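One chain of protein is taken out of this complex; the other chains stay put.
Order as written gives the chain letters A, B and C; numbering starts at 1 within each chain.
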Amino acid sequence: MGFKVMSSTFGEIFRVSTWGESHGAGIGVVVDGCPPRVPLAVETVAAELARRRPGQSQLTTPRSESDTPEILSGVSEEGLTLGTPIAILVRNTDARSSAYDDMQHTYRPSHADYTYDAKYGIRAWAGGGRASARETIGRVAAGAVAKAALAQLCPDLQVLAWVEQVGDLRCQVPAHEVESSVVEANPVRTADAESAERMQDAITAARALGDSLGGVVACVVRHAPAGLGDPVFDKLEATLGHAMLSIPACKGFEVGSGFRAASLPGSRHNDAFYMSGDRVRTRSNHSGGIQGGISNGEDILMRLAFKPTATIAIEQETVTDDHRAATLRGKGRHDPCVLPRAVPIVEAMARIVLIDHVLRQRAQCGAL
Amino acid sequence: MGFKVMSSTFGEIFRVSTWGESHGAGIGVVVDGCPPRVPLAVETVAAELARRRPGQSQLTTPRSESDTPEILSGVSEEGLTLGTPIAILVRNTDARSSAYDDMQHTYRPSHADYTYDAKYGIRAWAGGGRASARETIGRVAAGAVAKAALAQLCPDLQVLAWVEQVGDLRCQVPAHEVESSVVEANPVRTADAESAERMQDAITAARALGDSLGGVVACVVRHAPAGLGDPVFDKLEATLGHAMLSIPACKGFEVGSGFRAASLPGSRHNDAFYMSGDRVRTRSNHSGGIQGGISNGEDILMRLAFKPTATIAIEQETVTDDHRAATLRGKGRHDPCVLPRAVPIVEAMARIVLIDHVLRQRAQCGAL
Amino acid sequence: MGFKVMSSTFGEIFRVSTWGESHGAGIGVVVDGCPPRVPLAVETVAAELARRRPGQSQLTTPRSESDTPEILSGVSEEGLTLGTPIAILVRNTDARSSAYDDMQHTYRPSHADYTYDAKYGIRAWAGGGRASARETIGRVAAGAVAKAALAQLCPDLQVLAWVEQVGDLRCQVPAHEVESSVVEANPVRTADAESAERMQDAITAARALGDSLGGVVACVVRHAPAGLGDPVFDKLEATLGHAMLSIPACKGFEVGSGFRAASLPGSRHNDAFYMSGDRVRTRSNHSGGIQGGISNGEDILMRLAFKPTATIAIEQETVTDDHRAATLRGKGRHDPCVLPRAVPIVEAMARIVLIDHVLRQRAQCGAL
Partner (left out) sequence: MGFKVMSSTFGEIFRVSTWGESHGAGIGVVVDGCPPRVPLAVETVAAELARRRPGQSQLTTPRSESDTPEILSGVSEEGLTLGTPIAILVRNTDARSSAYDDMQHTYRPSHADYTYDAKYGIRAWAGGGRASARETIGRVAAGAVAKAALAQLCPDLQVLAWVEQVGDLRCQVPAHEVESSVVEANPVRTADAESAERMQDAITAARALGDSLGGVVACVVRHAPAGLGDPVFDKLEATLGHAMLSIPACKGFEVGSGFRAASLPGSRHNDAFYMSGDRVRTRSNHSGGIQGGISNGEDILMRLAFKPTATIAIEQETVTDDHRAATLRGKGRHDPCVLPRAVPIVEAMARIVLIDHVLRQRAQCGAL
């Protein structure tokens, strides 16, 4: 089947199209192809957006974006999806401040200012325009729709992401022991309280220096049915990788054993099959729940590397758009570490990929 | 713009569709959307296929696949592309041997046998069917077409992949010093002769044990123009990642600093801009040549993790398709390490992604 | 190249996605893939919407939809396209009246009420929901964007539609003599004043009877470059036909000689080539400007059949959604003849198809 990924559209049957610049009128998304008669309340969408929103704690940017979603179409008065496109709008309310004035002609290092100019010959410079993290609002809203559809079609399926690493600090809780309630209970969204404290300290220290930190987000999909994913170009890991590598600041993606697979011999890496009652299971899960591009019913395991926030309050060498040398020091209100806010975005993208594969499987092969 | 990825089709404007099972009549590919009047000789395609072919050295499987391509359409008698679909066929010649008989009902661990059954309720079991590595013949043939088209549109652009790691052994040559002539001169396709020798010994030792090894392939794209890649879902790294993660046995993908980015503070990770004559350059290249999803003209750097070959000559626990416990020992002729043969496949996928982005850029924004 | 048509998305490189129900929050469109740096004012969009709007004359429905567009994204403060998705929103302002209450459970004959229920098991019944003619607002807004892009890339190209037939009344002005100023000067949007008067009388008479009329819209594209359109499945006439047949109430489409071609022998139908200065021209134009699916530089000629408005103020036999016999008499404010308002929709769809083919031609074959 076909996997439609366009500049601003993602998915084959469950199709997500986002639009909007950070300082334009608003940010939005259109979800087309959602099954009909799925309960969808605007509060559900708002709840997911609240998890992504800046200003949730002192760890993230103090901007107070209200991010109130409005469902403009595709849902009946009774709150059921109609099968037609679901359009969701979030107005931009945070006015452009003079903090952005430097951006107009000076390229911020490791941002998209220069490359947008190279590509389009024009850019919406205020706040990063289309390249702003506000673009992910559309993804998270669409992820809320995907979550509602999955709840109906695969009620047992669970998607859970958490911060596994901040800078050099790692959280060692194994994927199958991570609990959503623990993750949501700490501002770093890591998997245990002790790691959370250490990571929090590190982020606070980086902020004090005007610096920033990267890290790793892990994600597990539990109780996915076997049979999802298409061979060849649309392998489940390839479409998940595409989705995750499209998140701003993501620099790497691995599934199952990932880069560790390189060092293991086949005799240790192979996942032996055994019967568990009626069900074919594997003794280990280096495959990360995917074999030959298709889910095998085990936990789907992913890890994503995020680079440190590019905007820092330390002076940096750069150039202007008329090719003069310059220096720049970030003045806006920015996250010293995007990882906590990346968690709901990763979950949203995972759900968008999964519901699409569920619908594709239903199309070609019938009922799951 | 749109990035068409379907089960067996990849690309938006330069579209590659592969077909074929390992023991059916043949393996093939259709390339649609190639610019017209590009010189394309069948010998060029054959040369790339020869690099992918097993039996090139004692390091790879001794099967002697001849892999002779036939161009069935899309090229004029004078050897120029017509702008119409280019169909390339490679007949299967290696007859099914009794070595595969065990496969019919017993699931090979970490292969796609079980998941194909779970998805389709049927599978071409001989030699892995569609999930066989022979499927990559179509990718490499299409990569040869992409190479010819890039030679016309971006004559300076160069794609070069090499084996950076086999098991625990690493080759330390930095990306900007790797030379194609050195890579092709050793059977491991690594970047220096001394590493090649060590890796060769490790592979020979694994083979003697009936075991297998994984590793890492690195890839650099030199002299890519700035402006390639689309914001949001079709970022250059996201489409490259999709392409690479769709290669059989690939478990991880990173661009630029990749997973190392997680440990670096922003002050060290950011790539300062400076002017080099007329050209905007960066002092470092943690971005891996891509910022905001768009190429910035620096080297594009990628790394791919490959798991060890799943077929090993060591007895393993497994189950049959009627859910009985069983054991299996690989008897076919298989690569103890797929890495050397993965190199031309990685280059092919990189070129397929790049020519597509070049044509998309020309569509939306005009001449490069 | 690929022509992306989805339920609510149309186009391959210049992609138009509409959303919205007639009595939801609003109607909108997202245009992705538009070239950057194209001047686009909200007033231009508003002007095209005004041509589509009901209540323009006594011939059309007296509903006073204000249809004020807001450009939410994709355009710079200076009024230039950014290359990113252009989102346009038109709020619904006309409150649901009790005139629609009958629709909730009774299927209107020759409307989409029954088939939406059959497909989705749910429908937005007020005002026809997604199947309302208000959906075409998104098309017309996107057409205004296409017009702006064509003005930059093909400044000579002109798209002109007019009402050629209302009921049995025909306007006989040949396509090459039709003038935009004449068409826009009469409320029927036909090509001469005398026909306009007769058609106006017929529409008024139908309204008095509570009945409705259909007709034919003709469309000519002048000064299209040769070379647009793709062979095989994406012939220019096939994509134009798809676009036009997707307009509500369109029942037929023909290009050039159309159904008259059936009666002509080849010796009279063939268009002889001759040289006109440097340019290859044809003596006749039965081909309608398209040969082998590709434009030849002559006028592109199309005709579209529209059925009479389904909503009439005459009692009709029907059934309810719980399968009881019923009768229904239209009470809403409806057009007795949609043809005059169809003219800007036809032009919009023609421009959307043409700009897409222009960009595709640039992608594969370089500068026009």
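One rule holds for everything that comes next: contacts are C-beta pairs under 8 Å (C-beta built on N, C-alpha and C of every residue); 3 or more make two chains touch, one makes a residue touch a chain.
Nothing here was measured: the structure is a model prediction, and the numbers come from that model.
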Query = Which of these touches the unseen chain: C:T44, C:Q200 or C:Q361?
reply = C:Q361
Candidate in contact with the missing chain, chosen from C:S8, C:N186 or C:Q200 = C:S8
Sole residue of C:S22, C:T44 or C:S295 that reaches the chain not shown, by the stated touch rule = C:S295
Where the missing chain touches chain A, by residue = 1-2, 4, 12-13, 15, 32-36, 83-84, 231, 359-360, 362-367
Key: Sites on chain C contacted by the missing partner chain, in the whole complex   = 1-10, 12, 18, 107, 109-112, 114-116, 118-121, 130-131, 135, 165, 167-168, 206, 209, 211-216, 226-235, 237-239, 241-243, 245-246, 248, 250-267, 269-275, 278, 280, 282-283, 286-288, 290-297, 305-312, 314, 316-319, 323-325, 361, 365
Ask   = Can you name the residues of chain B that touch the chain not displayed here?
value = 4, 6-9, 15, 17-21, 24-28, 30, 32-33, 36-37, 70-74, 76, 80, 82-87, 89, 119-124, 129-130
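Criterion: only the chains that are shown with their structure count from here on.
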Remark   = Taking mean C-alpha coords per chain and comparing to the overall C-alpha mean, nearest is chain A
Task = Please state which pair of chains has more C-beta contact pairs than any other pair.
result = A-B
Message = Nearest whole angstrom, what separates the Cα centre of chain A from the Cα centre of chain C?
response = 38
Remark   = Cα centre of chain B to Cα centre of chain C, whole Å, reads 45
Request  = Quick one: report the Å distance separating chain A from chain B, using the average Cα coordinate of each chain.
outcome  = 26
Inquiry  = Can you list every residue of chain C that touches 2 or more other chains, as numbers and ranges?
reply    = 4, 15, 32-33, 36, 83-84
